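To start, the structure under review is shown below, and the notes come after it.
A single protein chain has been omitted from the complex, and every remaining protein chain is retained in its original position.
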Amino acid sequence: MPAAFQVRTSRRIETVDITGEVQKRIPKDFSGVCVVYTKHTTTAIGINEGADPEVRGDIERNLARLFPHDGDYRHMEGNSDAHLKSILMGPSESIPVEKGSLLLGRWQAVYFCEFDGPRTRTVTLTFLSG
Amino acid sequence: MPAAFQVRTSRRIETVDITGEVQKRIPKDFSGVCVVYTKHTTTAIGINEGADPEVRGDIERNLARLFPHDGDYRHMEGNSDAHLKSILMGPSESIPVEKGSLLLGRWQAVYFCEFDGPRTRTVTLTFLSG
Partner (left out) sequence: MPAAFQVRTSRRIETVDITGEVQKRIPKDFSGVCVVYTKHTTTAIGINEGADPEVRGDIERNLARLFPHDGDYRHMEGNSDAHLKSILMGPSESIPVEKGSLLLGRWQAVYFCEFDGPRTRTVTLTFLSG
């Protein structure tokens, strides 16, 4: 089975830095690619700057501008904006790994993006040898 | 060669649930990741809710709102909106597999997204051992 961990959020829309949660589950000396995957249809995995928290806020606000919560949708569960952000951003990222370390760029962080929280969600990690 | 199958559509924009087509081609007992890939520049692979067909309609209508068919484009083949949706959504998804079964979440379906149909298209599947 893939490795897995849970992410808890406290707001409807929340971008959580999970870089450390991913890194600590990578097998020692593993090299290849780690596929980080979310099993939920109103969430996504993304990669972007982790240093300035305002970047996360800009992402949340600007996605909300493109897909407003109260937009013109026919799916009646009140979370169509979340489905749209989820499918556009995508449920996974494939990250190179060398000798047990994620080969992220200096400013890159791995984000779990919750668009319909607060919830407890599951993220899986699959390791593919290079 | 990767496994492959064809998808036929009957409308210009059509979101087709291909979960069953992918699942039935996964080798028995295979574990790892299945890379679902489309070779066309006006299509995409996505993952989202498969239960309520209105979700698909919301995705189609809201992407059309962002990238209208009659927008201001210089590519003169009349399908620039399709190219834009295609590159943003991306041509592939990488899905964890355990003992021959796609590890999708309860509500997740794999979608082939046609943005410039109706056409017959090819989807390839590559299996990477975990």
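Should a chain be cited, it is by its letter among A and B, assigned in written order, with residues numbered from 1 in that chain.
Following the convention adopted for this analysis, a contact is a pair of C-beta atoms (placed from the backbone, for glycine too) under 8 Å apart; a residue touches a chain by one contact, two chains touch by 3 or more.
Please read all numbers here as calculations on a predicted model, not as lab measurements.
Chemist: Can you tell me which of B:Thr15, B:Asn48, B:Ser94 or B:Gln108 touches the chain that was removed from the display?
Modeler: For the chain that is not drawn, the touching residue is B:Ser94.
Chemist: Against the chain that's been left off, what residues of subunit B make contact? List them.
Modeler: Counting over the whole complex, subunit B touches the hidden chain at residues 1-2, 35, 37-41, 66-67, 71-77, 80, 83-84, 86-88, 90-92, 94, 124, 126-129.
Chemist: In the whole complex, what residues of subunit A lie against the chain that is missing from view?
Modeler: The list for subunit A reads 32-33, 46-49, 52, 54-55, 57-59, 61-62, 66, 88-90, 93-96, 98, 103-108, 111, 128-130.
Basically, only the chains that are shown with their structure count from here on.
Chemist: With chain centres taken as the means of their Cα atoms, state the distance from subunit A to subunit B in Å.
Modeler: Here the centre of subunit B sits 20 Å away from the centre of subunit A.
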